[in-house]
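Okay, handing you the structure first.
Of the protein chains in this complex, all but one are displayed in their positions.
Letters A and B mark the chains in the order given here, with residues in each chain numbered from 1 onward.
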Amino acid sequence: MEPFYEEHEDETSLELPAEPMKLNMGPSHPAMHGTIRMVLELDGETVRDVDIQPGYLHRGFEKSCERGTWAQVFPYADRLNYVSPMLNNVGFSLAVEKLCEIKVPDRCTYYRVILGELARISDHLTCNGATAMELGAFTPFLWIIKVRDWVWDLLEQETGARMTHSFGRIGGMAAPPTPHFKEATLAIFPEIDRAMLETEKLLLHNRIFLDRTQGIGKLTAERAIAMGCTGVVLRSTGVDYDVRKTNPYMHYDQFDFDVPVGHDGDNYDRFMCRFEELRQSMKIIKQAFDKMPNTGSVTSDDVRFVLPDKQEVYHTIEGTIAHFKLVMEGLKPPPGEVYSFTEGGNGELGFYIVSDGSGTPYRVRVRPPCWYNLRTCREMLIGDMIADIIPTFGSINMIGGECDR
Amino acid sequence: MGAVNLADVMDGSFFTTRFEDLIAWSRRWSLFQYPFVTACCGMEFMSLNGPRYDGLARFGAEAPRFSPRQADLLWVVGTIVQKQGPALKRIYEQMMEPKYVVAFGTCASCGGFYDNYATIPGIDKVIPVDVYVPGCPPRPEAVLDGLMLLQEKIQTGDRGPRIVPPKELPRLTQLKKKTSTVLLALEEQKRLEAEKERASALLAAQHHDDDELVER
Partner (left out) sequence: MSKKVLDRLASAFGDRILEATSFRGDDQAVVAPKDWKEIAAFLRDDASCAMDHFLDLTAADYPERDGPRFDVLLFLRSTKLNYRVRLKTRVGDGDSLASLMSVWPGADWGEREIYDMFGVKFEGHPDMRRILLYDEFDGFPLRKDYPIEKTQPLVAYRNVEGIDKLPPFGPDEGQPFSRIDWNARLEGKDLPVSPAISVQVGKRKALSQGSEDVEPVSEE
């Protein structure tokens, strides 16, 4: 570097060191949600390149599935996308039912829809609340957590647990809905609406919020499609791909709901898409309650896969044997492989399962929507500044359990 | 505190003990937390900080310090996998004494049901733990129990590991005290019958008095 006292015509002739700086945004970082390590190559504050290193929550889901029975996958599946556990449960049930060709009663289907959409509500609330908090708006986070606790109360009443319910079963659900489910659910919808409205009032005219989300983390539709993005990340770029509409499952073709689509692919679009999807989820739940039959079983009566009624188990030898074999050996799907996909909280949640005809799964692969979304985050971050990493990363809703499995 | 010994006051240890108590009191009510949040338990951690449970603010433990140099309570929330182990150990080593560690959740306490190649079977294999809060995920009330347990430990200066015990429903405790529900019901029945007899005796006495009045 040249001494200062020398005359220069302009400063550009000074030789300044210009190597990019490497900065580690380590795994234990609040903005990284604790499980992603980003090694940033910085030019001042601008990100030139980022090496995203996941795997800090790799808990061996796929290998663990191979060591139990098919029904023992449910607790592991719950903890994949742990903010919307019912969606994972339902997704896995649908996959095995597709392979086994089990038909479940309508009551079960609508029940699954309702619980799944409640889980989606909880997921989108958490994501937006956390994004707001990380941008400094702590109050909406508290409102959203208050509302989310009510949703969890509902789920606790139904399934027994606030969060990781393990409520799905192959061929049905673990228990029928409680008598006051409908009233309790519909009672909190106005509260959810109010919390969202107040959050929007606080945030959407706030200069800081808008500056930090609009135009930041942009993604083009072509890039998103080629990268394998699905869910809100893809819809915010303008592609309206929602599994519930393109490949309807579980009576979604009978519900009247819209799919919110953005156009810029930036953080703001993702934030707004999530809130809109939340409102659509509430709409779906109301319709599902109207359509759901009030009586009837929530499990299929296929004895090969579903546990028999306890009365039969205790009083008939066939029931005892069936119960024993289903629990000890596991239910036995026919050999084959199947890929079943549903709309998870983050996008297309797919389960590719391979069965060798025994009670133990041979291979369970979950297609994690946020795995490919996270890979796309790199493109979104290049060119932005360090401070933009926080809202961008928050808006893709990377859930460690699903991403790293 | 008990009776004060003149000898203690004379050599000053009375004041140092009180002073130590004061320091311990101030430490327990002003914990600076380092939330090392990884997995599902993080959602319950969010709820814990939320308006319903208002967990940590009530106990003075709300201020999160995302630098280990400034924190004294390490909340290890969620599964710690082998890849994350060096990070956890380093964070713990960078904290300054006195430091406390709470293992939030089963995965942090013992690895949970992720007993496989990827997970550390409990963070106590890597760092010493003060309080274990079991649960998958633990209810926020259980975590508050853990925090209060930690506070007691800080007050008494105890550094051994403690586990949050499961809470019983009061009815269950009551039932356990009696030998069986049948006996409970029988006792209840006897009590009711005794009351009925007393009431009818009182009523009969009253009628008798009335009759006597009428007769007169």
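Throughout what follows, a contact is a pair of C-beta atoms (placed from the backbone, for glycine too) under 8 Å apart; a residue touches a chain by one contact, two chains touch by 3 or more.
Values in this document were obtained by computation on a predicted structure and should not be read as measured data.
When the full complex is taken into account, the listed residue touching the unshown chain is A:G55, out of A:P20, A:G55, A:P105 or A:G215. Screening A:N24, A:T220, A:T246 or A:T316 for touch with the missing chain picks out A:T246. When the missing chain is restored to the complex, the residue among A:G136, A:G336, A:G357 or A:G383 that touches it is A:G336.
Contact residues of chain B toward the unshown chain are 82-83, 85-86, 88-89, 113, 115-121, 124-128. Mapped onto chain A, the footprint of the missing chain covers residues 53-55, 58, 60, 62-64, 66-69, 72, 98-99, 101, 223, 225-230, 239, 241, 246-247, 324-325, 328-329, 336-339, 348, 350, 352, 354, 358-360, 362-363, 365, 367, 371-372, 374-376, 404-405.
Methods note: only the chains that are shown with their structure count from here on.
We define each chain's centre as the mean of its Cα atoms; on that basis chain A and chain B are separated by 32 Å. Of all residues in chain A, those touching chain B in their complex are 26-30, 33-35, 55-60, 63-64, 75-76, 79, 82-83, 126, 130, 142-143, 145-146, 148-149, 152, 162-164, 400-401.
By the touch criterion given at the top, residues 35-40, 42-44, 46-47, 49-52, 64, 66, 78-79, 81, 83-84, 87-88, 91, 113-114, 116-119, 136-137, 139 of chain B touch chain A in their complex.
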